[in-house]
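To start, the structure under review is shown below, and the notes come after it.
Every protein chain except one is present and positioned as in the full complex.
Coming up: subunit A.
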């Protein structure tokens, strides 16, 4: 098992290298002279020249890439063209809201969607099942920003139950922090909930047909023991897989959600950076998101073994 973890961690290195190469090349894929691209429309030829020098464009491509990677490994993601602050500092300032939003969404989505899917499978064909499936279709088809505005309109503006927008740091208390995250999490999580609920239902329907469920019943177990222990543990692998795939959805959705709810997180940072063509910031953020995604997938692979003893490495 330990050997497997080591091997699996090592295997992420080539993946991250390819991601890094892609991120590094972003600037050069864009049409035109990278220095001019970075400098923007109002730059003087002097500005362009300065940037060209700072990028080291006179050196060969792979050498520049190597130097860039070496900097990153030492925690240096470069300097923002717009603010002149180190990118790593800018990310540090913005990471808490985004991380909070993701974690609250993840917990909220899983704890809503899994029981929903389980109950829908158990009560297959009843109105409960139909309601869950109806919700799932809705969750898929309504974009995050629509859900966000509708939620904000009713819960914040009409009924005044929750804040309209903004973010309160965790350091100022759990409830103030959570209060601000509830609506964004539901908006961001709706697709995710729909996805997890559907796969949970489908997998559970299959599992509930199995002979060992009949055995569990014949042993005198009650319904919740059958559903949540005997059946759900068998359904875990596909569910966890979808939870992992869904993290990519969350990363994309966070950008939109942060805009709708005016959350000063990485999503906003990304949008602003793109609008200003602040390449070092874009590269830093994309690299970070990719790294998180690779880590999540690693964690999921390891989680499989917890739930299914037949999976061996």
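What we mean here is this: a contact is a pair of C-beta atoms (placed from the backbone, for glycine too) under 8 Å apart; a residue touches a chain by one contact, two chains touch by 3 or more; residues count from 1.
In this section, contacts and distances are computed from a predicted model.
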### Message
For the chain not present in this complex, what protein name does its UniProt entry give, out of "Cytochrome aa3-600 menaquinol oxidase subunit 3", "ABC transporter ATP-binding protein", "L-lactate dehydrogenase complex protein LldE" or "Isoquinoline 1-oxidoreductase subunit alpha"?
### Response
"ABC transporter ATP-binding protein"
#### Entry: Among A:188, A:216 or A:247, residue touching the chain not depicted
A:216
### Query
Looking at the whole complex, which of A:45, A:75 or A:309 touches the chain that is not displayed?
A:309
### Message
To test your reading of the contact rule: which positions on subunit A touch the chain that is missing from view?
### Response
210-212, 214-222, 229-230, 233-234, 236, 307-310
